[in-house]
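Read the structure below first, then the notes.
The complex is shown incomplete by one protein chain, all other protein chains being positioned as in the whole.
== chain A ==
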Amino acid sequence: MFGYFLTRLGMFIPTFLGVTLISFMFIRVLPGDPIIVMAGERGMTEERYQELVEKLGFDKPVLQQYWDYLTGVMQGDLGESFVTKKPVWDEFFALFPATMELSICAMIFAVALGLPAGVIAAVNRGKFFDRALMSSALVGYSMPIFWWALLLIIVFSGNLGWTPVSGRIDLLYYFPDVTGFMLIDSLLSGQEGAFKSAVRHLILPTIVLGTIPLAVIARQTRSAMLEVLGEDYIRTARAKGLSPSRINGLHALRNALIPVITVIGLSVGTLLAGAILTETIFSWPGIGKWMVDSIFRRDYPVVQGGLLMIAVIVMLVNLLVDVLYGVINPKIRRR
């Protein structure tokens, strides 16, 4: 087990270096002089230009620049935003809880509906339920989520007036940031209606972001269940006279869960990509919206830092999934 972990970690380090190299190169392959671009239409004085060249280290050899960048990254220094002048690292962690809250809710939504849907479809293979569920799953999988978001806004915010269109909570409420998770903070604040408001703001973004993972999980659960249901030990369990619910729930689902857990882990990348669209549409103050805004504002240090941080998060989660996979499935780690 330890050997497996070491091999997997050995793959992590070069990939991490490669990711830093890509985000390092990002600002340097931009067409034109990034400092001029940064200055925008106002232009800048010669002194200010020299000052910035020195500050960003453009006057040093490229290798030296990369080394400085890498050591900076290891110490949590991702540079400063051109616009807000705050450290990118701090901005990232100020906004990350919002994205995490949304992603966790979306994942809970996807798993809570996707797992039962997949199991029901597999157990009723070829029947009406199976067809209906799998057709819906395919529609969900093909869904342009930015359009799905607009449709939900038309119906639930426009026509029915049930949910708000943007933000995380009504402006009426103000309370200190304790955990960064609006659901928890609003409860802690003890203000009447704050929690309800936070929940209402979360509903639509959660559905939108959770739709594709939901479809993927339902499809994956169904195929994993079908595979397991054909195994000999299931027949044995049937022959023993166990009830179908016990066979499906206990014997089959437990083994079918292994590939499903992998899929859940690997959806993190999908979630973060989806968060870019979802947060932009619902004005959700998370890192997805922050990235898009920064790209439009040409706030390159933010784009560079955000790109790196998101990639590192995806890599860490994948590493975790692989390690967990080794723990659950002993066949893997003997290789």
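As a convention for this text, a residue touches a chain if its C-beta (ideal position, glycine included) is under 8 Å from a C-beta of that chain, and two chains touch if they have at least 3 such contacts; residues count from 1.
Going forward, contacts and distances are computed from a predicted model.
S.K.: Going by UniProt, what is the name of the one chain that was not included in the view, given "Dipeptide transport system permease protein DppC", "Electron transfer flavoprotein alpha subunit", "Aldehyde oxidase" or "Multidrug ABC transporter ATP-binding protein"?
M.R.: Per the UniProt record, that chain is "Dipeptide transport system permease protein DppC".
S.K.: Pick out which of A:I35, A:L56, A:L78 or A:I276 touches the chain that's been left out of the picture.
M.R.: The one listed residue touching the chain not shown is A:I276.
S.K.: With the full complex in mind, choose from A:I35, A:V73, A:A110 or A:V314 the residue touching the hidden chain.
M.R.: Of all options in A:I35, A:V73, A:A110 or A:V314, contact with the hidden chain holds for A:V314.
S.K.: Of the listed residues A:M100, A:L113 or A:M143, which contacts the missing chain in the full complex?
M.R.: A:M143
S.K.: Of the residues listed, A:L9, A:L30, A:A112 or A:A132, which one is in contact with the missing chain?
M.R.: In the full complex, the listed residue that touches the missing chain is A:L30.
S.K.: Since one chain has been left out of the picture, which residues of chain A touch it in the full complex?
M.R.: Interface residues of chain A facing the absent chain: 11, 14-15, 18-19, 22, 26, 29-31, 135, 138-139, 141-144, 146-148, 150-151, 153-154, 158, 269-270, 272-274, 276-277, 280, 291-292, 295-296, 303, 307, 310-312, 314-315, 318.
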